[in-house]
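A single protein chain has been omitted; all remaining protein chains appear in their positions.
Think of it as A, B and C in the order they're written, each chain with its own count starting at 1.
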């Protein structure tokens, strides 16, 4: 099913370090190629509501094989995917979810981060992705 | 787990008095630091649909440690948190939910109020918060 | 819709006193004639899982106008109501939920109690009912 626990933990470790470096408290989730949860951590004091959002961002990124924020551009009123968030038990379509690829460019999972601004969430998720590339 | 039942009842009593003072009928919910329901009252004749909304406002305020209406400013179409309401089994992101802090400034729970305009809901929630400060 | 908040609070107060008298920590919920939540308290230290169960017991008692435990006798394997718990978003059919009647014998709501043995739960719920008779 793609990503290993060791890889997921490598991504989470890098994401946590990025979160600390920019002074944020994050929830970080990694799902595998089947969009099933592989690993998760909530930094002490991070928002409780982000437990679910981090996981939903990771799933959204893997469900559509693109960053969660790309879906959000299309799900606005009048957009082609308006209210797609109602599917799949709830999607989160703002930034913070990013697919994870292996060295062959194949998607092996995704990471989702929640706990700060969406820009920070995305940056921390990217740090997790970069740790595996 | 933060707030005690006695504190929750103090907050609810003050909120009820405020509701009466401004001529409204409210549902009032208090959750603890873990976002679990601690106490709830529905004033006679208050909207039935607000039973759930009051609880979701309280949870939303604790999930993100800020007044529920602050989330709503960011969850509008085109906003950075658009459709965040699909997470956590349903959030309510308009005003009426406020975190409750102890004298050390630590969040010990939250109050959620629903039954009138969101301005009134917020004012009644604030009365509950003020009773503990 | 039957029970008033004042009546609900009277029932909860009596139930809390009974709970203390027998050395238990309870979640206590009261619903009105429409099975909508009217009032709720969780005593400090009471089980978190009983927040939901107390409410479901009260609803179950009002949904079928009998003590919740009566339903449980019929919902066993081979029984006439086997697995009725799957309905209504989840029923709880063991003791602790009891309808509340007015002086004319009309059902005006129900009380649900959870936090100890089902015998204790039922006894505490009965104390709440008795306070209104």
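Worth a mention:
One rule holds for everything that comes next: a contact is a pair of C-beta atoms (placed from the backbone, for glycine too) under 8 Å apart; a residue touches a chain by one contact, two chains touch by 3 or more.
Given the structure is predicted, the values throughout are model-derived calculations rather than measurements.
Remark: the absent chain touches shown chains A, B, C in the intact complex. Touching the chain that is not shown, out of B:7, B:36, B:87 or B:120: B:36 (per the contact rule at the top).
In the complete complex, the hidden chain is touched by one of B:1, B:25 or B:118, namely B:1.
By the touch definition given at the top, subunit A reaches the unshown chain through residues 4-6, 8-9, 34, 36-44, 48, 51. Hidden from this view is one chain, which touches subunit C at 47-50, 52-53, 56, 72, 75-77, 83, 85-86, 90-95, 117-118. The chain not shown here touches subunit B at positions 1, 32-36.
To be clear about the criterion, only the chains that are shown with their structure count from here on.
Computed centre separation for the pair subunit B/subunit C is 25 angstrom, with centres defined by C-alpha atoms. Chain centres here are Cα means. That of subunit A falls 42 Å from that of subunit C. In subunit B, the residues that reach two or more other chains under the touch definition are 34.
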